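Removed from the display is one protein chain of the complex; every other protein chain stays in position.
So, chain A:
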Amino acid sequence: MLKAEHIKKTYNAGKKVALDDFSIHVPQGSIYGLLGPNGAGKTSFIRIINQITQADSGDIFINGEKLNPNHIRDIGYMPEERGLYKNMSVGDQILYFAELKGMSKNDALQEAKKWFEKLNIDQWWKKKLSELSKGMAQKIQFVVTVLHRPHLLILDEPFSGFDPVNANLIKDQIIDLKNNGTTIILSTHRMESVEEMCDYVALINNSKKIIDGKVFDVREKFKKNIFGVTLSEVSNDQFENFKNRYEIFNLSNENNLVSFDLKNETGQNNILLDLVNVGQVRSFDERIPSMNEVFINAVSNHS
């Protein structure tokens, strides 16, 4: 769906580099997470896709076609710094933004009706934004972003400022849109939403892409062959023996249950065979790093 190739973007006449040789590939119908600390270059990249700014060099292709002004109508964008007109009625704003995206008034009205019913907010149409609560305004903001049926949806920190109820509601809508074929780019520094929602992810730090790929693959890549074990009815002799052969940490002993982590590269089946002799295996799992750990790891490795 979207391909970025060797994007370079600098500010202040080249003194500040925002993106350096940045390339990603966003597959059709996926949710793609852009992860990175503040100031890493995520917003710069998103603004380039939205044609708010231009890259110094490099190309972006949407469905194989070089990025051009016609694509704007096909993109829905919710920036991190977002808001609406306070003194305009909800209905007027929705129509205004839809018309700016090239929709006809009738088309926009019909689509708006669908969304207002879906989010159960159809009684707000004539209200001014200043009469609505923040949570209500957030729903309107989302409708504004998706009303023109974009094929590519770009959400910059979509959950910042949303209360948990609205965040969940919007999350469900995003997943719905994805299931209907919309490609979604989601920029965030909140890792848990990436784990829950994203199919693909790219980590950006200091204007460079550190790693990208399927979320599963990225986490796999950062795993360190650490396993968590819980045993009962431990035979002390055998355990001493076991401890000499394996690197063990985080050991705890509560209610006759012995838990610990171990690091080993011989493969889980071999470890299990040894554990069977030590005691009854209550649980055994490989510690796959969370996105948070991946992120911290990757960033510290990188810098």
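Definition applied: a contact is a pair of C-beta atoms (placed from the backbone, for glycine too) under 8 Å apart; a residue touches a chain by one contact, two chains touch by 3 or more; residues count from 1.
Note that contacts and distances are computed from a predicted model.
Novice: Which of the following names does UniProt give to the chain that is not shown: "Nitrogenase iron-molybdenum cofactor biosynthesis protein NifE", "NADH-quinone oxidoreductase subunit K", "NADPH-dependent 2,4-dienoyl-CoA reductase/sulfur reductase-like enzyme" or "ABC-2 type transport system permease protein"?
Specialist: "ABC-2 type transport system permease protein"
Novice: Tell me which of A:75, A:132 or A:275 is the one touching the absent chain.
Specialist: A:75
Novice: Taking the full complex into account, find the residue in A:19, A:84, A:155 or A:191 that is in contact with the omitted chain.
Specialist: Among A:19, A:84, A:155 or A:191, only A:84 touches the chain that is not shown.
Novice: Tell me where the left-out chain touches chain A, residue by residue.
Specialist: Its contact residues with the unshown chain are 11-13, 47, 50-52, 72, 75, 77-79, 81-88, 96-97, 99-101, 144-145.
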